[in-house]
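Removed from the display is one protein chain of the complex; every other protein chain stays in position.
Right after this comes chain A.
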Amino acid sequence: MTNTQLVNTVTPVIQCIRTHRTNTWWDEHLTEDNASFLKKVVTEEYKQQTTDKLNPLKDEPWPRHEWVEGSRRVGLVAVKLGMMPVWTKSGERHVVTMLQVQDCHVVKHLSKEEYEGHTAALIVGGKNVSPFHRPEGYLEVFRNAGVPPKQKLTTFCVSDNAIIKPGTPLYAAHFRPGQYVDVTAKTIGKGFQGVMKRWGFKGQPASHGQTKTHRRPGSLGPGGDPAKVFKGKKMPGRMGNIYDTTHGLKVWRVNTKYNILYVNGSVPGHRNCLVKVRDSILPTRLENNKNPPFPTFFADGDEEIPEDLYDQDMFQFGEPMAE
């Protein structure tokens, strides 16, 4: 595969310049044996790294503080699994979304000065991903933290008493049933959409003489006085595939074995997409978020947590029927 360069002769015609292609894919120049060996080595390395982080003696964990009113703690990165129904003890039916926390680690700590001058920040990474298709700069951050590379990185603004050492794993037990949570994710992309779907315009009637006008935006604004269309006018365009947040979702149940959060209602994003979960900022829900596991839930073995944590009002399926 030799890339030839056209010799520049003195002609006024537009030249086509072929550049040297410098990047190759990771196993282009490797034999099959080498490639399979690398894959094996990488998975073993990941396992080693995760088990290292679970053991607090090898690390020197940063000091843990108590929860104070007004302190902000980290959130999690989770995978949206799907939805299922849930019943209260009185028989009311609600729907919940299941969010699974897969390999969530704190990757970097940015102090107040580094971040913005007001609050410190913690960068948290989500699902594990192979290092072969990522650029070097991206992988460097993870190497410094001693953690396998992640698919999604998010920043959480955090108060100073809630900082965590990079490399600590985060679990679903960080949130408890009865707490309220905000979930941010990229919405499902709908492509180029018309004004009725995108902005909820009413359109025009289907009959009674309408000529070729049923889903159009109609008028674009007032007439001759401004003599222009204002900036931000709602018009057709690309819809979806943007970050959106749903606020104030109640956590009904937490499964500590598989690290799954059962969160009320629906959440933006498609199935198996990565979402950012954090404590709710709604002022009416601050009461419910008191005394959480602070700065996070550590699985050292201090407290024995049952496999499933349920909210008070929730109907548990193994309950015997009351007569």
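Please note the rule applied: a contact is a pair of C-beta atoms (placed from the backbone, for glycine too) under 8 Å apart; a residue touches a chain by one contact, two chains touch by 3 or more; residues count from 1.
As a working rule, contacts and distances are computed from a predicted model.
**Q** Name the omitted chain as UniProt records it, choosing among "VA0E2 ATPase", "Cell division cycle protein 20 homolog", "Eukaryotic translation initiation factor 3 subunit H" or "Large ribosomal subunit protein bL19m".
**A** "Large ribosomal subunit protein bL19m"
**Q** Would you mind spotting which of A:M98, A:A120, A:V147 or A:I164 touches the chain that isn't drawn?
**A** Missing-chain contact among the listed residues: A:M98.
**Q** Which is it among A:L81, A:L110, A:M196 or A:I305 that touches the chain not included here?
**A** Final answer for the missing-chain contact: A:L81.
**Q** Under the stated touch rule, tell me which residues of chain A contact the chain that is not displayed.
**A** 79, 81-82, 84-85, 87, 89, 91, 93, 98, 100, 255, 258, 260, 271-272, 315, 317-321
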